[in-house]
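All protein chains but one are shown at their positions in the complex.
Up next is chain A:
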Amino acid sequence: MAKEQVFFALADFLIPAHGKMPKFSDVCAYADVEKSLDFRIDLKEGFARAIATDPSTGAEAHLEKINKQDGEAFSAITTIAIATYYMNPRVRELIGYPGQENVQYDSKATQIYLTNGSLGHVIARGRKYRPTPGL
């Protein structure tokens, strides 16, 4: 099996289709995976080890094996799979994530806790600190 195929087999086991969510290989190309690896060159070696052998026993057993025997490889392949998936614009749209967006606000607007009485209750419960003068 080509390396790409090995990766997709593992990634689709980790991130299968479920409800409205697509499986990994339905939305991400291998070029996306390579781009992610370029952001995290520290993961390249572990990633390469994880896909070096064919998962002849099936994706789950293969992942089980690297999880037990080569934690670094497991961490590399899972980190790349999950990050690539949730960077995908279609996936972001499906889960309603615009990214770490910029939100304008009016710093002088009156906050709701000041008008609905909730902070008033905290104040009404009185002093909480222990005074120390003279100690």
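Here is the rule we go by: a contact is a pair of C-beta atoms (placed from the backbone, for glycine too) under 8 Å apart; a residue touches a chain by one contact, two chains touch by 3 or more; residues count from 1.
Keep in mind that, in the parts below, contacts and distances are computed from a predicted model.
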item: Among "ABC transporter-like protein", "Urease accessory protein UreG", "GMC family oxidoreductase" or "Spermidine/putrescine import ATP-binding protein PotA", UniProt-listed name of the chain not shown; value: "GMC family oxidoreductase"
item: Contact footprint on chain A, counting only the chain that is left out; value: 13-16, 18-19, 21, 36, 39-40, 42, 60, 63-64, 67-68, 71-72, 74-75, 78-80, 82-84, 86-87, 95-97, 99-105, 107-109, 111-113, 118-119, 121-123, 125-133, 135
